[in-house]
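All protein chains but one are shown in place.
Naming follows writing order (A and B), and every chain is counted from residue 1.
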Amino acid sequence: MSLSAADIARIANLARLELKPIESERMLSQINGFFDLVEKMRAVDTTGLEPLAHPMASVDDIALRLCEDRVTESDNREANQRNAPAVEKGLFLVPKVIE
Amino acid sequence: MNNTSTLHELTLAQLATQLRQRKVSALETAQHFLKRVQANASLGAFLDLNEEATLAQARAADAVLAAGNASAPLLGVPVAHKDIFVTRDFVSTAGSRMLAGYRSPFDATVVAKLASQGVVTLGKLNCDEFAMGSANENSAFGPVRNPWDITRVPGGSSGGSAAAVAARLVPGATGTDTGGSIRQPASFCGITGIKPSYGRASRYGMVAFASSLDQAGPLARTAEDCALLLSAMCGPDPERDSTSLDVPAEDFTVSLNASLAGLRIGVPAEFFGAGLASDVRAAVDGALKEYEKLGARLVPISLPRTELSIPVYYIIAPAEASSNLSRFDGVKFGHRAAHYSDLTDMYKKTRAEGFGDEVKRRIMIGTYVLSHGYYDAYYLQAQKIRRMIADDFQQAFKLCDLIAGPVAPSVAWKLGEKSADPVAAYLADIFTLPASLAGLPGMSLPVGFGAGQMPVGMQLIGNYLQESRLLNAAHRFQQATAWHLARPHGF
Partner (left out) sequence: MASGQAARVLNMNTSQSTLVHGYEVVIGFETHAQLSTQSKIFSRAATAFGAAPNTQACAVDLALPGTLPVMNKGAVERAIEFGLAVGAHIAPRSIFARKNYFYPDLPKGYQISQFEIPVVQGGAVEFFLGDQKRSVRLVRAHLEEDAGKSLHEDFVGQTGIDLNRAGTPLLEIVTEPDMRSSDEAVAYARELHKIVTWIGICDGNMQEGSFRCDANVSVRRPGQPLGTRREIKNLNSFKFMQQAIDFEVRWQIERIEDGHAIEQATVLFNPDTGETRAMRSKEDAADYRYFPDPDLPPLVIADEWVQRVRSDMTELPRVMAQRFMLDYGLPEYDAAMLTQSRAMASYFEATSQACRQAKLASNWIMGELSRRLNADEIDITQAPLRAAQLAQLISRIADSTISNSAARQVFDALWLDPSADVDQEIEARGLTQLNDSGELEKIVDAAVAANPKNVEEYKAGNSKALNALVGQIMKGSKGKANPQQVNELLRKKLD
């Protein structure tokens, strides 16, 4: 499995990461090196196996816990917005979004 | 009050007793350790202090102790938290520029649990950025140095936690372990650390790296100390963490002293292959002989997919991380780029500036393996092999009660030594990854010294919810040996 520079560009875009050309190059060779590591894994025969999403699911039936429909969180806007880069009239501001 | 100059020589358990017996106050204790922290800033272990908050907590603990109905075993004991745990009174950065200066409006559940038992927060500890790394060289705020040799790494990602405990800047610390990030730095720094079964401790308030792998755990100088801390940290958190197990909190100190006679210790062949450095092998072999003297029986076992755990982990963890880190977009909190042309540009520059190289690498890998056309071949395949790895452990546990082996293939390396080939560094995680993938509890305890007189740790892995058994095995070993009593020169 070998990635190309175009793959790197596509993934970086999906991940919203800006990479300088030199970073992209380095990333390309490092990730390709990584995928050499991974090739053996692909060859393993896993037919009939269920993926293990929750670690303890291998020994126990883990089910989603359900909480009572009750409001317990009250207005905490000031503390919650304390770290916001841009706020006005209680709204988070971002560069204009064009639909 | 008594002379407090040697408070840092005490174990956490001993200190707790002194506090309870009012031989020393929580305030004096906190002040003593704060001084040590400040005097050893060059280690790079701490990222944030808040003396006012710390001393206020200490005074509150003293008030409870004075009232005389002190039942909580850890009242007044100072503990520092890995910067992955968010805290109201201290900045939380997760070792990243993305969260520089971030003030959380809530405390992590683990932090709150400890605080509710009178534990005093000494400060926040340095770590690899978003817990991604094995040497604490990936922090945006500088590396952490190993107190045993300050030209060497302390291990990672809980490098700050391990270094601080080893240097006796704090009697105990919290860390997180996703692929070995408690066990490996504990090994590199000659201390004891334990990662409990997945779901034992709440993940609420732990900045998420890999959701199905992250677990909180303590680092301290003895198994007994770890047992005390772990008991206080664990417990169900049904209203906040859906992956938190519905298993009641347990007192892990209860069977610390149980006899090891008849204990079957599984020794996996795959953990003792060619890649293991001879000095590490020698120290671990020595420890295994010691266990036999204590009445245990060594049983050869096999964990055939040990090597596969590397690609499996490095597919699953980055995949989950790539998604978990999407919230860092410069909109609600954290870093935002100063200059950008539009929204998309804002996202791209913010994230490029906020994240370090290792984090970007893992986001890229993770995004790729989840992307259209690759999900089945990579992510799904990895999760299936993960089940095989978990099943391998269950097979092994039919033959033994716990599994022992090295924590890492070598002792701590020099700072900068492995930064050229970051992917090659993944290979050194081989012994800690399998237990992480299976969600099993694992711990590290010091069992000797290797090259450069650097500490060597041994790993013990138990079956689900068997933390008591692990701590018992480690404790009995520590009663019979003195490795855990050694301390780095100058601290």
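Some notes on this structure:
Just so it is clear, contacts are C-beta pairs under 8 Å (C-beta built on N, C-alpha and C of every residue); 3 or more make two chains touch, one makes a residue touch a chain.
Worth saying up front: this structure is predicted, and the values here are computed from it rather than measured.
Only one of B:26, B:99 or B:219 touches the absent chain when the whole complex is considered: B:99. One of A:6, A:22, A:43 or A:66 touches the chain omitted from the figure, and that residue is A:66. With the whole complex as reference, residues 85-86, 92, 94, 99, 102, 104-106, 108, 203-208, 210-212, 238-243, 319-320, 323, 325-329, 331-333, 343, 347, 367, 370-372, 375, 379 of chain B touch the missing chain.
The chain not displayed touches chain A at residues 10, 13-14, 16, 51, 53-54, 57, 61-73, 75-77, 80-81, 86, 88-99.
The definition used in the following text is that only the chains that are shown with their structure count from here on.
The geometric centre of chain A is 23 Å away from that of chain B, both derived from CA atoms.
Residue ranges on chain A touching chain B, taken from their complex, read 3, 7-8, 11-12, 14-19, 23, 27, 30-31, 33-34, 37-38, 40-42, 44, 46, 49-56, 58-59, 64-65, 67, 76, 79-86, 92, 94-97. If you check the complex, the residues on chain B that touch chain A are 101-103, 105, 197-199, 212-213, 238-239, 242-243, 245-246, 307-308, 310-312, 314-315, 322, 326, 329-336, 340, 342-349, 351-352, 355, 360-361, 363-365, 367-368, 371, 377-378, 380-388, 390-391, 394, 421-423, 426-427, 437-440, 464.
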